[in-house]
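Selected chains from the complex are presented in situ; the others are not included.
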Amino acid sequence: MAGDMIGRDDLAAALLRVAEGTGAVAAELNAADGQLGDGDLGITVSKGFAEAAHTPLPEDIGMALLECAKAFQRVSSSSYGTLVATGFMAAAKAAKGQLGIATDTLPDLVGAARDAMMARGKGNLGDKTVLDSLDAVAGALQGKQPEAMMASALDAARETLAEFKGRPCKLGRARMFAEKSASLDDPGQLAFLRIVEALASRPA
Amino acid sequence: MKKILNSPASYVDEMLEGFTAAHPEFYAQPERRVIARAGGAVKGKVGIVTGGGSGHLPIFTGYVGPGFLDACAIGDVFASPSAEQMASAIRQADGGAGVLRLYGNYGGDVMNFDMAGEMVEMENDIRTTTVLLADDVVSAPKEEAEKRRGVAGMVYAFKIAGAAAETMADLDEVTRVAQKAADACRSIGMALSPCIVPQAGKATFEIGEGEMEMGMGIHGEPGIWRDKLKPADAITDEMIDRIVADHPFGKGDRLSVLVNSLGATPLEELYIMYRRVKARFADMGAEIVMPLVGRYATSMEMTGATITTIALDGELETHLKAPAACAYWRVV
């Protein structure tokens, strides 16, 4: 992050970090998903970010985010992949025509992604999905200084997991296993935390 | 892994290659993982597409053909196709009169098909509509019926919607008939042993010797009880009781019934079940029309069976009986 603007190269560097980080935890995420679903979440996330990281990005940050969306759509057809693609696309629309994202617009971008993903997946906040993580992060970023954002996002992603401990999943495959799902982390929320951790792994 | 394959990664693509090679009179694969009618889209006819994970033959690809569907996108085993593949299937099905997306209510499929619809509307100016199958009565209570998953009821919906499209009705009309067929279906399943998803390499669930699970889904989604295996009549009775609790049948009603194997359960045992099904509906005074007994929607080598009913009125019955042909079901 060059000061309070996130440019194409920042995005590319971030994608590389996340691709690396999620690659390292793919097995963990597959296992978490396997408890309640089909066990493909680690593959979905790591393949999606790897594809995005290897895609040449245009300078227009909106178009760059659109390429990320397309990359996810290409390699993944699992729910999480489609949702991430949807989120990238919403951010892309909002940022189109600019060379960088002003950090103070980040809360709105995350919020836009959250809203688009809710519309796409017909999910609600409180269903114990990745939507809750996004919502928490969007809220946590609000009014924060650029240098405090990463830490706030991390806290918010962690707290979301803690907050939903003991509550059943109400959406996706995991919905079928209400009892079992209550005792487990939602794999999508866990994946989101790992993504944020990877983002934070090297100060940008 | 007791499966005949070369490699898990090539399972679906080699399957599709053999599939189109065996039935070139019905199927073509214009793009990877997209199956279309051998003759292509029919000009002026509403197109019907479906899609979903592999591992359910003859669902989904098998029901492409005259009087049935126009194209289909197919994913890895038990995994959604991508939105791109779905968009491509929609383009293949388009004969200029719009395209109906007719498929089962699974989160991933819905998201991808919605996205695909947005794509073709933007890029190709194709008008699309959606009808979701949500026929599994045990997957959600009646109050949340729209959350139910779609199972073998698809077979009836494909047939009936396909017949409606064949009359050259417009998109709204085909969509109406498809929705009516979908709404008339009720299904329930039971399983005795799992199947193996090639890429996972292990069973989708575990179930004890001598045990069964009532209400299990076609991907091994948990059912409503698991206990020791009951006699065929007791199993069939409970399945019918649960269906008619959701959609009663009475004197003079007409319906069709599909007694379907999940794969390994042999025809012999489906007929033992059908014998009871027929007696039960006869007791209610309802008449079964064109019963289907066989493997119409499977989960590879899973052991178990599903029962689907569709309540018929004159319109649905006419479409059900209209001529149609695919490699697995021919109505003449």
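Note that the chains are named A and B in the order they appear, and that numbering of residues resets to 1 at the start of each chain.
Everything below uses one rule, namely that a residue touches a chain if its C-beta (ideal position, glycine included) is under 8 Å from a C-beta of that chain, and two chains touch if they have at least 3 such contacts.
What you are looking at is a predicted structure, and each value in this text was computed from that prediction instead of being measured.
Undergrad: Could you tell me the overall stoichiometry of this complex, given each chain kind is only shown once?
TA: Stoichiometry (whole structure file, shown labels): A x2, B x2.
Following the convention adopted for this analysis, only the chains that are shown with their structure count from here on.
Undergrad: Find the geometric centre of each of chain A and chain B from their Cα atoms only, then give the gap between the two centres in Å, rounded to an integer.
TA: Inter-chain centre distance comes to 33 Å.
Undergrad: Mind pulling up the chain B residues that touch chain A in the complex?
TA: So the residues of chain B touching chain A come out as 75-76, 78-85, 107-108, 110-112, 114-115, 139, 197, 200, 217, 219, 221-222.
Undergrad: Quick check: in the complex, which residue numbers of chain A touch chain B?
TA: Against chain B, the touching part of chain A is residues 38-40, 73-74, 76-79, 82-83, 85-86, 120-122, 171-173, 176-177.
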